[in-house]
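Each chain you see keeps its place in the complex, though not every chain is here.
Order as written gives the chain letters A, B and C; numbering starts at 1 within each chain.
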Amino acid sequence: MESRKVFFNGEFVDELDAKISIYDSALMFGDMVFEMTRSFNKKQFKLEEHIDRLYNGIKILRIPIQYTKEELIEFCHKTMEINEPLFSDTDEHRLMINVSRGPLGIYSHLFENPQPSVIISDFPLKWTVSGLGNLFDGGINGVITQQRAVSNHLIDPKIKNRSRIHYQMANIETSLYKGENNWPILLDDQGFIAEGSGDNLFFVKNGVVITPKGHNILRGISRDYIFELCAELGIKCIEEDLTPYDAYTSDECFMTATPFCILPVSTINYLKLNSGDGEMGPITKTLLNQWSKNVGVDIAQQIKDFNGEFKINDNVPTPYSFKVKK
Amino acid sequence: MESRKVFFNGEFVDELDAKISIYDSALMFGDMVFEMTRSFNKKQFKLEEHIDRLYNGIKILRIPIQYTKEELIEFCHKTMEINEPLFSDTDEHRLMINVSRGPLGIYSHLFENPQPSVIISDFPLKWTVSGLGNLFDGGINGVITQQRAVSNHLIDPKIKNRSRIHYQMANIETSLYKGENNWPILLDDQGFIAEGSGDNLFFVKNGVVITPKGHNILRGISRDYIFELCAELGIKCIEEDLTPYDAYTSDECFMTATPFCILPVSTINYLKLNSGDGEMGPITKTLLNQWSKNVGVDIAQQIKDFNGEFKINDNVPTPYSFKVKK
Amino acid sequence: MESRKVFFNGEFVDELDAKISIYDSALMFGDMVFEMTRSFNKKQFKLEEHIDRLYNGIKILRIPIQYTKEELIEFCHKTMEINEPLFSDTDEHRLMINVSRGPLGIYSHLFENPQPSVIISDFPLKWTVSGLGNLFDGGINGVITQQRAVSNHLIDPKIKNRSRIHYQMANIETSLYKGENNWPILLDDQGFIAEGSGDNLFFVKNGVVITPKGHNILRGISRDYIFELCAELGIKCIEEDLTPYDAYTSDECFMTATPFCILPVSTINYLKLNSGDGEMGPITKTLLNQWSKNVGVDIAQQIKDFNGEFKINDNVPTPYSFKVKK
């Protein structure tokens, strides 16, 4: 079978050849910024916003990238075009855009043209989400981990970077809890709720949608879109410092991330939220419906349908269902 | 010219083919542990201690590594053996040993045999140190950066891991200072001196050698060896919480790291230490001499000699002389 | 069957009548200090040290206690004397000594003689320890909880007081983990290891016994006795700030508390310590043996024997095996 192609510094290489030298700053220092996007009905969602965020990180890390934003967007489209023939009709395009600083100076003589690595891979969204369909009904159990979020003045999560082993540690910790469908919730250094290990958190209380302030978290593009949806729907939505007490006593809770958009959290540390028995709360449902409507895709149903097509091998760690054998 | 070979999960590949898939946890999460060692007269120094530290990290990160410590040491030796013909007589072997978790679960179906990536590369030490010879005479200017060390309870530096973009940020910050030979000194969250961006710090005050406590730092193998040398030489050596005041008012200061062993710090934020005008202080010199004697190599001279053979391309970032154009 | 008697402000009451008014400061503010002691071969161990610690708390909380230390010790002995006929030959006396401030001022008119409540209860040690015998062989799994120890400058754990719901919260959190024999390990606010929820922690590394500094912990009488035992046995024993890394990479770990003296910890977050497969490490064993010898009781065997006589009802929370139904 023909391989998907990955954009790599101006060329297209086979997916399995999309690799980074061990002498690259990305591997030496976790010194890489990235974005992961998705399409709805094959059309990328909020691609410009993702690229803007990427370039914020590039600027702050002072990576001397060789392409403009416009070029990068163009390359994204070209990558999808090339790979589309290998995608089924129901597939969506998940793009991963990586930018590293390139080989460290002491190794750079090895390379003909040492420069930042700019990589765009494109793979079916179902790889990421096919195991998540049942969570739209049963909900996630959020686990407040002892692993804390790294404070923004140490390593800023707002720069979407690869120095984030602590998310993996939180995933591992969560895997030690009883039961299934446990996803981590990280507190920040002050004990305020920060984020998941790759998703943002929202709570609903008395009809108001509340999310942690944008200090010690990745400010997700999906998170921003919730603000838009709330404005569209006339739902009050605020950013606030939140404590575990606020989480336990909220009416609804949901997580947002690009691949699945919205997933309900029905319990936190196995404590049921006010809105009831694992069904998606009314405001969560309203937001998901509106999002589905706006993009012309029944988001939950699409993910449930993926499950028929594709099964994740869950003997291996994934960001969403880390398994550790005791 | 023939290429050096890199051990990669049981095989030897060309150096430039030693690459990690973009789907590997190492690149997704900075989820990789590593060691970097060196030889003296072609014989690896403290290799077992390095491997022990590596396996501490592997255990805590729960990476299901497919090799035992003994096997890994064996592979290190084999790698040097294979590459030795490509090394000059004066070269020393610098090994980089990387262990990642392997591809994330959602990508693992792409790989025939998804497993941890265990990689050993072997390159001439001079790449790393050839530009440092003059520092043995003039000393480093330590710069106390606003970038703080990440607290051990967030991402533990004692696990030698790749989620350490903050070291790179400290390098960049330091490059914004006037003058040359500026190397960063990071404080921890309490304002105590932690470490450099890849080296440990020692101070001498009233004949006593003092180094920051081992909480928020990588506990360097070279750092441990200073303890050994002090014991051998009858010099009192203690671990203590140290503030910038202690640094500024110390008699001597030096940094330790595997490639250069010991480098003197003659000023901190351009303030001269008590011991004088840029020459190595007497205890620093004593320690370096003893180390040289014990390993049968004049450490400083060897590094100065390397400079004739090899020049680093310093238009590109290196851990030890990061340049950013204003 | 005749009831055990409890000393209550100068009188002896039936055990089930040893109760505190809801208007007492103890219940209003957790405003009570206490000690729990045990006997070996019916003889109280370190009773004076316990009473000294109790009076430290009484002084700092400014409880106007109506008895001297000497009187209180006398009452302890009298209480045991009265209850001894109800104890079997193999039983040991566990004393609980409570001192509260008495009824709050606004309620004091209700009471004839409002004064501090000084209470000494005396019950068989086996109630506390009969379920723990198997842990001497298999060891505890320490779980590092997200519940942190309360900093000493907020509520000082060195005052053995009753405002310690956070220990209970740590017990609950630990009960959510997979597996059995999980006991909490609390970090302090700086991320250093503090204590368990009613026990102190010791680690062994390279032959040295190390325990967290005495700042944010209860300074256990058993902990003090380990210092004595180490001195007696010529084992080096130090207090040090310890991080989870130090815990995971230690050779041995054990917990100390009055009822069981020493219990081995064989895994932490299910990670095996260096010393091996669940058997008690050699230094742990040496200390336990010496303790047994010094008090003339085979401590582990006695606890194992208790298990034949008495079974804890574990459908109800206990400090050592909290169960929460998911």
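Assume a residue touches a chain if its C-beta (ideal position, glycine included) is under 8 Å from a C-beta of that chain, and two chains touch if they have at least 3 such contacts.
This one's a predicted model, so the numbers in the text were calculated from it and none came from an experiment.
In this structure file the full complex is assembled from 6 copies of one chain, 3 of which are shown.
One rule holds in what follows: only the chains that are shown with their structure count from here on.
For the pair subunit A and subunit B, the distance between mean C-alpha positions equals 33 Å. Residues of subunit A in contact with two or more other chains: none. Residues 187, 190-192, 241, 243-245, 248-249, 271 of subunit C are the ones that touch subunit B when the two sit in their complex.
Per the touch definition, subunit B reaches subunit C in the complex via residues 56, 59-60, 62, 151-154, 156, 158-159, 190, 213, 215. Against subunit A, the residues of subunit C that register as touching in their complex are 143-146, 173, 176-179, 187, 269-270, 326.
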